[in-house]
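First, the structure itself, so that you have it in front of you.
Removed: one protein chain of the complex. Kept in place: all other protein chains.
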Amino acid sequence: YGKNTIKFLRLHKEGKKHFVKEVEVCTHLRLTSAQEYLDGNNSLVIPTDTIKNIVLVLAKKHGIPTIEQFAIDICKHFMTTFCQVGYVKTYVQEVPWQRLHENGVPHIHSFICVPDGIRFCEAEQCRNGPLVVFAGIKDLKLMKTTQSGFEGFYKNEHTTLPERNDRILCGELFCKWSYGDCKDFDFDCIWYKNKIRECILEAFAGPPDCGEYSPSYQKTVNCIQMCILSKVSQVQVIEVVLNNTFYNVVDMTNLGLINDKEVLVPVETPYGSCACTLGRKKFLEA
Amino acid sequence: YGKNTIKFLRLHKEGKKHFVKEVEVCTHLRLTSAQEYLDGNNSLVIPTDTIKNIVLVLAKKHGIPTIEQFAIDICKHFMTTFCQVGYVKTYVQEVPWQRLHENGVPHIHSFICVPDGIRFCEAEQCRNGPLVVFAGIKDLKLMKTTQSGFEGFYKNEHTTLPERNDRILCGELFCKWSYGDCKDFDFDCIWYKNKIRECILEAFAGPPDCGEYSPSYQKTVNCIQMCILSKVSQVQVIEVVLNNTFYNVVDMTNLGLINDKEVLVPVETPYGSCACTLGRKKFLEA
Amino acid sequence: YGKNTIKFLRLHKEGKKHFVKEVEVCTHLRLTSAQEYLDGNNSLVIPTDTIKNIVLVLAKKHGIPTIEQFAIDICKHFMTTFCQVGYVKTYVQEVPWQRLHENGVPHIHSFICVPDGIRFCEAEQCRNGPLVVFAGIKDLKLMKTTQSGFEGFYKNEHTTLPERNDRILCGELFCKWSYGDCKDFDFDCIWYKNKIRECILEAFAGPPDCGEYSPSYQKTVNCIQMCILSKVSQVQVIEVVLNNTFYNVVDMTNLGLINDKEVLVPVETPYGSCACTLGRKKFLEA
Partner (left out) sequence: YGKNTIKFLRLHKEGKKHFVKEVEVCTHLRLTSAQEYLDGNNSLVIPTDTIKNIVLVLAKKHGIPTIEQFAIDICKHFMTTFCQVGYVKTYVQEVPWQRLHENGVPHIHSFICVPDGIRFCEAEQCRNGPLVVFAGIKDLKLMKTTQSGFEGFYKNEHTTLPERNDRILCGELFCKWSYGDCKDFDFDCIWYKNKIRECILEAFAGPPDCGEYSPSYQKTVNCIQMCILSKVSQVQVIEVVLNNTFYNVVDMTNLGLINDKEVLVPVETPYGSCACTLGRKKFLEA
């Protein structure tokens, strides 16, 4: 199979107001043939350059109403146009440009890049199979400075970690969910009306006045999943990965000081991540 | 000389409300001696590990009220404590943690990382010289989708660039300014009361309803400088660097389409930057 | 499941001669339980810190004779020791330290990092399933300045790429193969005696005096696979991915010069990759 990445910007105007979408599109194609590998016969090979042209032409003709719809359109184009394609997958992610505001007034053509979580999506299809759509958010860095612990874990002769009930919980979140049978979804409507991003932040943080105790990274991952499944009916399966950053309280006793969780250093290694995929009615993987 | 970097988090509580500051601190020291290089005589060398301890102890004892004050305190400590130090410079940058809000309510202990511009500062001192403080913002990515051009430039036989009066202006901004004789500044007050960040964004973007035409990256750099010098009386000299990202309108004529600045691709190379340092009353460097 | 990465150095002496192996080890564990996600019950959870300790203790006790054997030992340890583990995978990659030589004489304790291809391996086991071992090399950057073309590909209205029979072929190679039923393999012996690295380089480059024409990235990928399968009898299945870097001949006609493939610029986007997995007797995927 072949993979192909292109980055571009789609500009769109309504009167004097500008709208900008910059995306990175990665298209995977698998052909039903093998002759290009075995014999060097290129007659069915679709060049990288052609794939790039198709993506740009689709963006020019129809714009990028939502990244999900754009990914679907690209998949459909390849499946419809090229009978030698056996499988196609399109991944699209957004550069997080946000409109500038001056004293609350939106600017008509100026933008700032605010990378506090990146929206992405994936559309995937095998020949004669259904078109499946995924959406998600990644690179969302969050921290709770209390209401987190880790106790009662499995112990043996290799255990040196002390139990803690007031640690820092910090990590980078990756969430990806699949929409079931998606005919005519308004993907931006699902995203904004269900406040998916807000929902993730709340499940992580708990109520603003007191938070909610997290007994482990695993439980926090599960809270985020349950929250999205309960709020967004179109989501069928959700995968959450939390890349943990550990912080150690610096021992200052030999410097004559008592450090009451005031100064902490991030621990680079070992680092870990915990991940879980949860579906409606059944567990897929734990 | 020696250089030394440490990253840590300072946590601070007021009642149940948590305040977090994560910083990267880089300390440069130059000794008045040369015997450690020439003879391997380490008797005056201050180990990296000791420098780390000092930075952490200062953070533990006094907190990090502002990064500028913290940098000043570190410099003063080294100059006062070690007579073998001939020069010290401390660079501090913030990890951009922002308090989470749920429906407008601030969370008491949860934070999100929002890297839309990084605040940093520098304090610097030679023995018997004044302590000089710099502050700045970097990694601020901005874009204007119109009101930018580049015309009337110098031309000769190697010129192939066409003149343009409606291009995209996109870049990453670095601003660094020095405060003059700084005795008892409230650095956060200067930052927030003068709205330095807002001032930079406005100088880049122009009025929200129409923008302001930029005839070159150079002129935009100068606008930002003039704006800060006029608004913030404590600033003596300001350096601005704009790393340009160029976008080319894709030629789609051989694909049978007219692309009216709708689809553009970022150009990775050549990339450029333009920089200028401007001081009160006189040009330092152009 | 959980993932965990640690980086460390294992030093070993024979007389006054030092041997160094620096590795990055990533261990994936999946438990048979789900209670840690659903109920916050940590009683079966093996902390990241314990996993780190186990990896370090195994390295201390037995050294790292080969990275493959080390990965196998780690997998076996987790399967044997923890009945709650349902699946374990261990990935190990080497930091490419090479012994320094002075006028041909090997240095007894000095090394230089030479990252011209990184060796890695993977061992994987499900409870009650076989232990499977993979090995490979990645980040191998190669270039042929001629004997490469791309012609006779599929064309339609979106095709703009011209046919070429003398282009530059440049890319970064990733190769990963599985050893079948591996009881008591001497993995370093397989690697060095079969000259796997040399074999890959020869399949890419062809004979030193004339090279071999490559009609496509795909065909070159297949040559590398065929070469390893034919030389190394223990290899059952091999996956090769070639991340392409394209170079364009700069058009200098408007600068009054004819550029006969003398000056070329790398094209950052679109970039592509082609991949193929090949097994003995049958195609698994094309």
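General remarks:
Every chain is named by a letter (A, B and C) in the order it is written, and numbering of its residues begins at 1.
Definition applied: a residue touches a chain if its C-beta (ideal position, glycine included) is under 8 Å from a C-beta of that chain, and two chains touch if they have at least 3 such contacts.
It should be emphasised that the depicted structure is a prediction, and the values quoted were computed from it without experimental measurement.
Here one chain is not drawn; of C:C83, C:C189 or C:V250, the residue touching it is C:V250. In the complete complex, the residue from B:K7, B:R99, B:K138 or B:R197 that touches the missing chain is B:K7.
Touching the omitted chain from subunit B are residues 1-7, 30-31, 33-34, 36-54, 57, 81-82, 84, 150-154, 156, 158-161, 214-216, 218-219, 221-222, 244, 246, 269-276, 283, 285-286.
Remark: the residues of subunit C touching the chain excluded from display are 6-12, 16, 18, 20, 53, 56-57, 59-61, 97, 100-102, 105-116, 140-147, 168, 198, 201-202, 204-211, 247, 250, 252, 255, 257, 259, 261-266. Looking at subunit A, the residues touching the absent chain are 157-158, 160, 254-256, 265-266, 268-269.
Going forward, only the chains that are shown with their structure count from here on.
Remark: subunit A and subunit B have CA centroids separated by 29 Å (rounded to whole angstrom). Averaged Cα coordinates give subunit B a centre that lies 39 Å from the centre of subunit C.
Counting only residues that touch two or more partner chains, subunit B has 255, 265-266.
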